[in-house]
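All protein chains of the complex are present and in place, except for one that has been dropped.
Going in written order, the chains are labelled A, B, C, D and E, and every chain counts its residues from 1.
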């Protein structure tokens, strides 16, 4: 059983998901990213993920690049190679310069360190932060 | 041995770190956050973390709130309660509204899902993303 | 130093572990999975893991497929590619259909989301759950 | 700002989510679990999570207890205390005996070990597993 | 159902495990650590963990403090509060001074950073390391 299902071989439900994504991105459905080809055999999971991504990246109070950086930050913390490659590329497409990338990495690495320090030294939450 | 060292009981090296932070935040050194009280007995680790945080949050191409959101995203992915409480509070202080918080959470949760889907379906990286 | 030791080149202790596994699975010891070839140089670790796997998958109150799904769920949460590939294959061999696989993934992804929500919103444990 | 919003103080959207859950579980909406009280201020995230949970636990090919065990396995791997407490309790309510719990833990711990062994020894995926 | 079972209330199998540990540590079985009280209802899991710990800490080529530091390093990376508290205490009992603790933390934090850098920049493994 192959891991990826090409667009032309997808079920109608999977094709509908791909067509909606392709239309918004103005790409050919046959050129859809591998993640959708991998999900095609599980249409309910696929539809829900497509809907969740659409809602998460819908225009709102946070600008598109900020959202990509948040997505990329989670992917780095979780060490997901596919996600770092794909959303790193998307962040660049949405305006991330090399300089911004470096600043972003500096924050990600500082956060990583802060996270481990807080755990390793068993730091109790300050009363002032308890209301968060 | 207590976990936290109060400012008045810190070594001169630790006091210097705290004073620099307190000055930039215009707070009383005695009111410094617990993470610094926990690090006070390890001045070399403390100095390096303080320096790294200062550099990461120095004015640059990314605005201060974006940086807080990136920090918070990493902390949620890593499940660091102290960091979520402290940087969640800081994000609010830097302008995160409830509406922005919800949008941010929508992206964090979509990223979490995307990360696990990519791994669970063993999705190969698209050629187009390989140059990232 | 090669990463994998073939059956014919293993020490007697490693060979004994492989033979016991091969016998239960009715396969040729030379066809044993890579994980055992990788462990062959560390016989004490190898023996303990083989014993632990045998005990975990011994007949009991939970049926074999349920156990495979639990193993697979942990492997996805931990993002272990080798384990997802091997135990995904074993789950299919033990009866997991595409439909069951999709249901399983729906639960895994819901759990992932629930885990991150509980941390991100710092949800206190309900009194009713404290006795668990 | 309090972390939890009681049912009586929720917005109509949040109340509707809670009422639907309470009805299916035949409990009083005021007795809803903390996770929903924590999400009440973020109705879009709340609605999507409620929907995802409902779909994941809808009757299907996998029985309810198997689904709870999969959920619990992910929560243990991710070290989510709230989720372990709540879904551990639910697993018991759905029939998990102490004996089944122990068998389940044996598989979870074997999986944890297998995951780390595969990474630490850098085990390449067997050709036979590549099609998964 | 209480989370912890006191020594006097344990089954004979659990008591035997506790007595063996207490004897080696020359403490009163009633004073055994909470982890064993929590495991008492799952004797097979308990016995296997006790045996694994005994084997891991048996005299060998690595000295006892080095082993404690390795255990503590894993526990910090995994963010296990109980394990950091207990094995941090044991590391001190086996000779870890404040100075050594700080050096240890410097390595742990450098490793954390190295790990995330390797993932975030998608660094390919050097040919020279492939034989590891």
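We adopt the following convention: a contact is a pair of C-beta atoms (placed from the backbone, for glycine too) under 8 Å apart; a residue touches a chain by one contact, two chains touch by 3 or more.
Keep in mind that what you see is a predicted model, and the values were worked out from it rather than measured.
Asks: Of the chains that are displayed, which are in contact with the missing one across the whole complex?
Replies: Touch partners of the hidden chain, whole complex considered, are A, B, C, D, E.
Asks: In the full complex, which of D:17, D:39, D:62 or D:76 touches the chain missing from this view?
Replies: If we include the chain that is not displayed, D:76 is the one touching it.
Asks: Quick one: say which of A:3, A:94 or A:122 touches the chain that got left out.
Replies: Of the candidates A:3, A:94 or A:122, A:122 is in touch with the missing chain.
Asks: Provide the residue numbers of subunit C that touch the chain removed from this figure.
Replies: Against the left-out chain, subunit C lists 41-42, 44-45, 48-49, 78-80, 132.
Asks: Touching the missing chain, which residues of subunit E?
Replies: So the residues of subunit E touching the missing chain come out as 3-4, 33-35, 38-39, 45, 49, 52-53, 55-57, 60-62, 66-67, 69-71, 73-78, 80-89, 92, 97, 99-100, 103-104, 106-115, 117-119, 121-126, 128-132.
Asks: Contact with the hidden chain only, please: which subunit D residues?
Replies: On the side of subunit D, residues 76-77, 79, 81, 84-85, 105, 108-109, 112-113, 115-117, 119-120, 122 touch the unshown chain.
Here is the rule we use: only the chains that are shown with their structure count from here on.
Asks: Could you find the chain whose CA centre sits the greatest distance from that of subunit A?
Replies: Result for the farthest chain: E.
Asks: Would the interface of subunit C with subunit D count as same or different, where same needs over half of all numbers used to appear in both copies?
Replies: Same residues, largely: of all residue numbers at this interface, over half are found in both copies.
Asks: Subunit C and subunit E are the same sequence; what rotation (0 to 180°, nearest 5) superposes their CA atoms?
Replies: Result for this pair is 180 degrees.
Asks: Name the chain whose C-alpha centroid is farthest from the C-alpha centroid of subunit C.
Replies: B
Asks: When the centre of a chain is set as the mean of its C-alpha atoms, what distance in Å lies between subunit A and subunit E?
Replies: Computed from C-alpha means, the inter-chain centre distance equals 35 Å.
Asks: If you average the CA atoms of subunit B and of subunit E, how far apart do the two points sit, in angstrom?
Replies: Going by mean C-alpha positions, subunit B sits 27 Å from subunit E.
Asks: List, in ascending order, every residue of subunit D touching at least 2 other chains.
Replies: Expected reply: 3, 44-45, 48-49, 52, 55, 78-80, 106, 109, 122, 131-132.
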